[in-house]
Each structure stands twice: as structure tokens, then as C-alpha cells.
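My questions all concern the structure below.
One chain of protein is taken out of this complex; the other chains stay put.
Going by the order they are written in, the chains are A, B and C; count residues from 1 in each one.
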Amino acid sequence: MSKGTVVLAYSGGLDTSCILVWLKEQGYDVIAYLANIGQDEDFEAARKKAESLGAKKIFIEDLRKEFVEDFIWPSVQANAVYEDRYLMGTAIARPCIARRQVEIARKEGAQFVSHGATGKGNDQIRFELTCYALYPEVKIIAPWRIPEFYNRFRGRKDLMEYAQKFGIPVPVTPKAPWSMDANLMHISYESGILENPKSQAPPDLYLMTKNPADSPNEPDVLEMEFRNGVPIKVTNETNGISKNAPLEIFSYLNEIGGKHGVGRIDIVENRFIGMKSRGIYETPGGTILLKAHLDIETFTMDKEVRRIKQGLGIKFSELVYNGFWYSPECDFVRHCIAKSQENVEGKVQLSVFKGQVYILGRESPKSLYNEELVRWVNFLGNVCVCLESSCVRLTPEALWAGSALTKVGKKPSIWLSIST
Amino acid sequence: MSKGTVVLAYSGGLDTSCILVWLKEQGYDVIAYLANIGQDEDFEAARKKAESLGAKKIFIEDLRKEFVEDFIWPSVQANAVYEDRYLMGTAIARPCIARRQVEIARKEGAQFVSHGATGKGNDQIRFELTCYALYPEVKIIAPWRIPEFYNRFRGRKDLMEYAQKFGIPVPVTPKAPWSMDANLMHISYESGILENPKSQAPPDLYLMTKNPADSPNEPDVLEMEFRNGVPIKVTNETNGISKNAPLEIFSYLNEIGGKHGVGRIDIVENRFIGMKSRGIYETPGGTILLKAHLDIETFTMDKEVRRIKQGLGIKFSELVYNGFWYSPECDFVRHCIAKSQENVEGKVQLSVFKGQVYILGRESPKSLYNEELVRWVNFLGNVCVCLESSCVRLTPEALWAGSALTKVGKKPSIWLSIST
Amino acid sequence: MSKGTVVLAYSGGLDTSCILVWLKEQGYDVIAYLANIGQDEDFEAARKKAESLGAKKIFIEDLRKEFVEDFIWPSVQANAVYEDRYLMGTAIARPCIARRQVEIARKEGAQFVSHGATGKGNDQIRFELTCYALYPEVKIIAPWRIPEFYNRFRGRKDLMEYAQKFGIPVPVTPKAPWSMDANLMHISYESGILENPKSQAPPDLYLMTKNPADSPNEPDVLEMEFRNGVPIKVTNETNGISKNAPLEIFSYLNEIGGKHGVGRIDIVENRFIGMKSRGIYETPGGTILLKAHLDIETFTMDKEVRRIKQGLGIKFSELVYNGFWYSPECDFVRHCIAKSQENVEGKVQLSVFKGQVYILGRESPKSLYNEELVRWVNFLGNVCVCLESSCVRLTPEALWAGSALTKVGKKPSIWLSIST
Partner (left out) sequence: MSKGTVVLAYSGGLDTSCILVWLKEQGYDVIAYLANIGQDEDFEAARKKAESLGAKKIFIEDLRKEFVEDFIWPSVQANAVYEDRYLMGTAIARPCIARRQVEIARKEGAQFVSHGATGKGNDQIRFELTCYALYPEVKIIAPWRIPEFYNRFRGRKDLMEYAQKFGIPVPVTPKAPWSMDANLMHISYESGILENPKSQAPPDLYLMTKNPADSPNEPDVLEMEFRNGVPIKVTNETNGISKNAPLEIFSYLNEIGGKHGVGRIDIVENRFIGMKSRGIYETPGGTILLKAHLDIETFTMDKEVRRIKQGLGIKFSELVYNGFWYSPECDFVRHCIAKSQENVEGKVQLSVFKGQVYILGRESPKSLYNEELVRWVNFLGNVCVCLESSCVRLTPEALWAGSALTKVGKKPSIWLSIST
């Protein structure tokens, strides 16, 4: 008799294939769940493989659109960057994947979910906190933390032998000397030869971005249009190509960013438990978006609101990095950040070239930038204003009024009247 | 009889030349003070001009070394960036210039200082707050805020006429359609045609950095060595050139950064009084340093200390931008930040290429990165540890101990003992 | 011909009576506006006085209800305390008064507003920032900053002479040797003999609270009920008296707090411009509310949300103290704080006695306190849990799950399942 049904986050790789078979061996019915969040994968081959291994059902879910809209977009609004550099492509993917997994578990009446996350800390936490938050009664089977499993599979060799024994197709290409995590947002590279923080990344490591040295000698010039702090349109001014659906916009930014080698970083970061870890990341589209959003945000947001929101963005990044996307505090912070974006609207012109993103200009109907005011203040401070033969100086009243008026983008006529 | 002695911050340009003569006209003795903070200037010509205009004494002071050591270095320690983008090359220069000016005023027994800062807000505030902080009894003469002056000089034409009348040499080259502020750290461009936030900067605007499109097709690879959070040596691994005095290091970074087009930004920023302003900046050496320092800092600093210090760095940037370098709160924040840098030590390898700085690797005797620990934790989480035939799991004790140990860079032998 | 119409914030006192007449003298039509925000005042006498002085119209507006609902309630939600001690009774009254004043000005077609605020800094700023924010085109006449006025009235003697000359009734009681500001929230005392920070407040200074030494020897025991972080009902358990409308609730808390001498403080605070100032305050009802709200908030709010909200509350207090109630940043912060209060609901029992408020207990349908969980965790940590003959220990999974579950107030059954 079955012990119950498990929804297994299945990748098609050696580890989760062995886990699938092992779970069956333990007496569970296994539903294989494979999330398409933009990684380069042969999903049909994975389906066939899962079938052949005895999965009761197989769900291959295209989550790319919701990944962009529900996870990347809020991160763009937050200018989410962990420890000043990492754009968190992995951290924001985990709650997206786990959210659907527990939806499937609920729908299919499964009491269990399972994953092949190793115990390096961040990912299992991100995954499981999402599951508990959205389906508190669920039971999580984490084989790499179960003695019966890890005693049996003490290394890759054990997995290979098990695979051969149970007819699990074995990968023929040799494993890269590092590990990778890929999705629409980024590819991360870590472990293996990269664990030595001094050893440089080999040039052929990167899969998503071209080497800037080999990238085109002509820039692409884009116009990004934002509303509510998220992009609603991107136009390539070089060739007129234009996109306006979230997934299409983001994919196009990846294409352009990748073509010009944008978004490569090599960092040491602090993991959840305090341990330092070296990671190499490429985040082409996300990097373009971060720069463009920073620009339109500063252009349209009140200075002091921006300061408060900046602090909330840093908090958001810490929470998301640590796996707390679905938590009361992250809900709260996301709500506040979204509120701050109501007027973040307008167009940014930028050039993408040789690994860099250059902001060229911006415009907005909601701008708090007042060109007339700039001229007027420059003039006022510089040479003074003479009005009705009475000289105006910057009095405290004018300063106070000025601050208030600047904020609402008003013309400074009032300054004159109060100061004469 | 003289009204007293004024130390005038003199640039050699039309404005401050007119101010010099006008101050004499008003009955003051004028000491001309010209600070060399790395701008491209003919200081001897300026000296002769001041002499010819009747300056009582002339001080041309080379402040480049102290600008680097006392102002740029603390900003590097702070990762000082205003509103996520601006490295504040102008903001940190003002207190440096004014500090020497009031030293001269004290030494020469001058009761007055004067400057030609226009009333755009930030710079006059930065300048005058420094003067009041370091020489509270000083009296500041700000001609552009004095009716007798600004009524007389209502535009450039008035200045030109005055110059001709009093034999002040008049500039022959036409004025650029924007204003500039240059020093060792950066050049800023604003006003004029740049006031329209949408209009793009002309390609020939930049003086300090090469256009990345025209920059070399080969990178320079540098090794930066840090101690106490500031660079103590830079070595070009491409050609063996090496620098180890602060001014030489920073100048060399400017040279390399400039050669490869590093550090150009086009932003809209929020000024002190809340008004938005568009500025274009190039900060070649400072940009390289920021990236390198961020890397070695994260590598050597405890995670939680880093979070607290990050907040202090943001505060520091706001204070410095707003002119409060010499204030109790900025003293306090600088003290705290300096304390945080005691272990920020080690070497960063980086590549400078086509406008970008790529971190390649890092090493440090004070690193909290523990390669052995990384492997061990990966292993522990992954496959478990078997020790004396007893399986170890990540218990809460291990997590607590791990956090503590990781922080001090200790080997995790204790984990084993407490968990078995 | 009239220069236009001024809405004057009129108090009925000597200063604003003189200002009323002086404004007429200057050629303005004057509308007298007197806000009732709970101060002890003979409003009808003030009306008659204004009439006799030639006010074109007189508005005596009872703002007490909106003062409580729109200004005190948001401050309660924020736990608003400036510099750890001051509950800001004056700071929150200013925007309330000025808001109605500009409403009247708009309705009556007046282009001007005027006030008698002296230049001590905080109040004129709070007043005028509100006016500019809500009626940017308004022109503010601040007589105490106008040379024609302050040259004429160089002291109280000049005002008295002017009053006699123009038939303005002169106060007969001698002025107290300090100044006062009274409203529903508090009375503040400062200046005069209180300027010496060492001299103690005379015992007869306080008007709103009884001396705790003379207060009743029996406490009043109250039950405060909250919803959305504001009180919706107060019941005196001693005598069954109950109130449930905002103004009645707050007035009753003032009565009880006043009776028991609650809310007296003597502090030195930092004013807007940085100058320190000594103030003595009594805030009876506000103090009870602060304590009760802190208790129900901690009881019902997630720990981490609370930490973030605590920071926002400190920001809110700074903004309000400095006069920025109507500013984009304060709107933003208020919105975020209100969001955090959605589950702040329940009842607090407290005792008011001899100047103190003692929390006795609390209960809430939205509580995150889980008595069963408390017992269970105590038990779990203490003696361990034996289930199906397998011992459970607090594993990392349990800790993570526990955090998540505790937050949603769930029972920890899941802990058992994942840990066995």
C-alpha cells in the first residue's frame, strides 16, 4: 500500500532521477514536477525520462511569465541587490518554483513534496519556507537530509551505480568542474574549481553573455518605458524592434544584454548562516533593468521618499536572499515598495555596449524635475531676482516653500510673492 | 583705511577675478588663494594674474596629497555613493579646499573669507559649513548673495565690461554650453544644454576618460592591495608598473580608468533643498577603487558588521553630499566606519576594459572565507558526515556554533564533537 | 481699496488681536479663524472681541473630532515619540489647524493667510509647510517676520500701547513666567523661568494633570479595545463607564489620566535647526494610549514586521516634529504604518495609578501568541518529544518551520512529522 503521494521537484538530472526511483522504492507514489523558468532544457526528454522511471503523473509547467511578473518585477521595483552586487537570480526563482509545486500538491491531494536541494543552506531554506508558508500542513521529504538516503549515496559513484541498476539513463557528458543554476534571470556558477576565491573564472564559463571583448563594436540604443516602476515597453532605437509584454520585454533585454556581455560579476557573498561563498553570475537583462529603473525612479520620486524606500529595498534584498519571500515582513515590505512606485513612470534612453549600460537621457509626465525651476533657482542664487524694483533673496521662507513646491513640481511664482 | 583682510578662493577665471577687484574696491585687502586639487590649470598664469589685479598675497597650495588621503580614502572606506550612483567628487573636494582657506586666514590674521560660489545650493553650503566649523569667528563674504554685487553684475556682459574697465584679462575662448567642476577625483558637467534631462551628452564632452568605443582592445589587469580599507599598492600585471604612495596610486588608477573609459555616468540627483538636478560625471580612478574595495571588504568583514556598516556608509554619503563633512555626526560616522575597516586587508585582482571593471579574484590573510569550511559544509549538507560510525546532521547547535566559528574563521572541528 | 482678504489664525490674545487690527491698517480685509482643538478657551468672548476689532467674518471651528481621528490616531498607530520621550502634542496640532485655515481661505476666496507664530522655529515651519502643501498659491503674511511690524512692536509694551490706542481689550491677569500651548493632546510649558534647564518646574505649573502625590489612592482599571491599531472602545472596569466614539474615548482617557497624574515629563529636546530647548509636557490620555497600543501591537504583530515598523515610526516622529506632516515622505510612511496595523486588534487591561500606567493583561482574536505552542516548545526543548518511540530533537528544519508556523499562529503538528 502506498505511503502517500509526493510531488517531486524534478530536473531530469541524475540526482532527482535517483530520488524519484528511491521514493518509489520507499513506497510513495511520485508526481514529477518540472518548472520551466527559462533554463535551457529539453523538457520533452525530461518528461519521457520521468515516465520511464515510473512517475505517476508529470507536470511540466511554463512559469516564465509569472516568474517575470510576480518575482522579477517586484525585484526591479525594489532595486533589489544583495550586498551591493548580487541581483539574486536564484533567490527569486525558488519561491516561484515552490509556489507551483504546492499548488500541484494541493490539487492532486499529495501530502508530501520533495526536492533534491543539497544542504548548502540557502536553497533548501528558500524552497521549504515557501512550502510551509503556502501549504503549512505539507510534509517535506528532503532526501539529502535523510540518513537512509545519504548513507546509501555517499558520492556520485553511488548514484551512478544506482542509476545503472534501476535503468536510469546516465549522463554521458562529463560534469563541469563547477555547479550551475540557470533561469530566465541569470546563470550562477559556484563550487568546484571556483571555490578558491583567487582562481579566475575560465573564459568559456559563461553561457548567457558574450565575452565583452568579442561583443559588437556598435551599441544597441534602447528606450525603456516604465509605469508603476516596471517596464511596459522596450524599443530598440537602432532597428525599431519593440516589445511590450513582460516576458517578451525581459527576454529581449536578455538578448541585448547577452549580445553585449552585460551583467557579469565575480563576488564573494555572505550566505544565510554567515559563511562566505564565492559565486560568479551573469544577469544580462536584469542588469539593464536595474540601471534603467534606478534612473527613472530618481527622476520621478520625491527625494525623501526615495531615502526611506532605499532602506526598504535593502531589507527586501536581505529577506529574499534568505528565503523569506513568503513571510509577513516581506509581504509588508513589498507592499510599501509597490506603493512608492505609483509615480515611477516615464522613458529612459540607454545604450548597451561592451559589457556596460549607459544612461543617455530620460523624460516623464510625472517628473519632479522642473527645468524652468532649475533655471530659475540657478538664476536666483546667482544674480538675484529683481521684481518691481525690489530685490529678492533666498529667505528661509523661500527655502521652505521651495522644498515644498519642488516636490509637487510647481512653478516657483509663489516664491516671488512671499519674498518681496 | 582697510576694512580688513579677505582670503578669496580664487580660480583665475572671470568671476573670481572680478570679485578680487571688487573686494579691493570695497576697501578690503585681498589674499588670493588657489587650491590645486588636481584640476588641469596653469597655476603660474593664475598667480601672475592675481598679482596684476592687486592681490596682497597669493597662496597656490598643492592639496592633492591631502585630498587623496584625508577625503578620498575615507570615502573609499565608506563605499560612498550618493543615491546609488554618484561618487561625490565635488562634494568631497569642497571641505578640502575650505579647510586650507581658513588655515591661511588664521595664519594671516584675516577675519574674512570669500568665494565665488553661485547660489545653486550645494557648493556654497559645503564651503561655508566647513569654514564655520573650523573657524567659527570667520566672516564670509559671498558676493553673489550681496545686493551691491549682484545688482551690479546682472549677467556675463556686466562682468566682461567690468573686466575691461579694470584691466582684468578676459577669456578669449568661448564658454562651453555647460559648466564644469574638475579635480583629481572627477569632472562634473551640468547646466546649459544639459539642463534638459532628455538631451544626450555630446560625445566630446568628456575630458578625463576616453570614449569606451575608442579605448584599447586589450584590458589592463591590476592587483590592488588594501590595508585598513584603503589601497596601499597597485600593480599592473600587464607591464609590472607598481605604485604605493596614496597620490601615486590614485593618479595611476585615474590614468588606467581614463584610458579605458571607466566611470562615466549620466544621472538626475536630488540636491540639498530637494530640487532635482541633472549631472554628468566621470570618475575613473574612484570607480575602480569602489569596485575593488567592495570586493575586499565583503571578503574580510563579518556579515553582520557589514550590514551595519552599509547603513553607516549611506548616512555618510548623505552627510557629505549635503556639506556636513565637518559636523559632529559625520565625525562620528567616519570614526565608526574607520573602525570597521581594521581587518579590510588583502589583494584584489581586476581587469579594466571598455568602460568596465571586472573583479577576477581576491586573497587575504584576514579573510573570513574558509575554503576548507566551504567544502566541509557543502559535504555535510549534501551527503552527511560519518564519524566514528555515527552520522552527524546539521543540528541547531551546529548552526549556532557554525555561525560563531565561521565568523572567526575557525575550523569546524567543534561541530563534529558537539553533534556526534 | 482692499489689498485682499487674509484668513488670520486668531487666538483672542493680545498678539493676534494687534495683528488683526494692524492687518486692517495695512489695507487687508481680515477673516478671523479660531480653531477649537480642545484648549480651555472662552470661544464666544473671542468671537465678540474679533467682531469688535473689525473682522469681516469670524470662523470658530470645532476641530476636536478630526484632531483625534486624523492626527492623534495615526500617531498612536506609529507609537510616535520624538527623541524617545516627547509625544508631540503641539507638532500634530499645527497641521490640523492650518488645514482648516486654508480650506476657509479657499472657500472664502482669500489669497492670504496669516498667523502670529513667533520665530522660535518649529511652529511657524509646521504651520507654513502645511499651508504651502495644501494651497500652494496662498501667500503667507507672518507679521513677526515683517520689518514694518516688528519695528513697530519691539516688546510687549508696544503691543499694550497699540491695543489701548485702537480699543483692543487688554488682558488683566499678569502673564505667567513661561509660555504655554494647550490642546486636547497636551499642554506644553517652556521659555521664561523654564529656560534654565536646571531650575525645577513649580508644582502649580500643571493644568491638565493632578499632582501624583495628591491623586487617588485607588487605581482606575480600564479595558481598551483596539481595531486597526486604534482604540474603538474603552471601559472602566471599576465603574462600568464605557466610551466608543474617538473623541469621547480620548477625552475620557484624558480625564482618567489627568485624575491620576499620568504623562508629565520634563525634557530637553532638539529643535528643527539643531538648537536644544527645554520643555515640560503633560499628555495624560496620549500616554495611556501609547502604553496600551505598544502592548496590543507586540501581541498581534509579526516580530520582523514590528522591527521594520519600529524604524518607520521613528522616521514618522522626526517628520512630524519637523513640520512635514503634509509631505510626500510622511504620506508614504503613514501609508506603510497604517498597513502594518491591519491585525492590531484586541483588548488590553490596564491600571492607572499615581502617575503610572500598568499593563495587566491582553487578549486578541488576531494574536500570534499561541499558548499551546508556548507549552509545546517549552516541553520540546525541555524534555524532548517522544512520538512513536522515536525521539524528536529541534532540528534546523523544525526551527525554520517553527518560525514560519509561529508567525501564522499554527499548531506545530508539522514539526513532529518533519522531524521524526
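Going forward, contacts are C-beta pairs under 8 Å (C-beta built on N, C-alpha and C of every residue); 3 or more make two chains touch, one makes a residue touch a chain.
This is a predicted model, so every value here is computed, not measured.
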item: Touching residue (missing chain; options B:V21, B:L34, B:A142 or B:I280); value: B:A142
item: For subunit C, the residues touching the chain missing from this view; value: 79, 83-85, 118-121, 124, 144-145, 147, 150-151, 153-155, 191, 195-201, 212-213, 217, 219, 264-270, 273-278, 294-295, 298-299, 302-304, 306-307, 310-311, 314, 318, 349, 353-356, 358-363, 367-371, 373-375, 377-378, 380-384, 386, 391, 393-394, 399, 402-403, 406-407
item: Touch list for subunit B against the chain that is not drawn; value: 125, 128-129, 132-133, 136-140, 142, 145, 302, 304-305, 307-309, 311-312, 315, 324, 327-329, 332-333, 335-336, 339-340, 397, 400-401, 404-405, 407-408, 410, 413-414, 417-418
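Here is the rule we use: only the chains that are shown with their structure count from here on.
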item: Self-contact between copies subunit A and subunit C, residue sets same or different by half; value: same
item: Geometric centre distance via CA averages, subunit C-subunit B, whole Å; value: 43
item: Whole-Å separation of chain centres (CA-atom averages), subunit A against subunit B; value: 31
item: Approximate Å spacing (C-alpha centroids) for the pair subunit A, subunit C; value: 42
item: Multi-partner residues of subunit A (at least 2 other chains); value: 145, 302, 304, 307, 311, 407
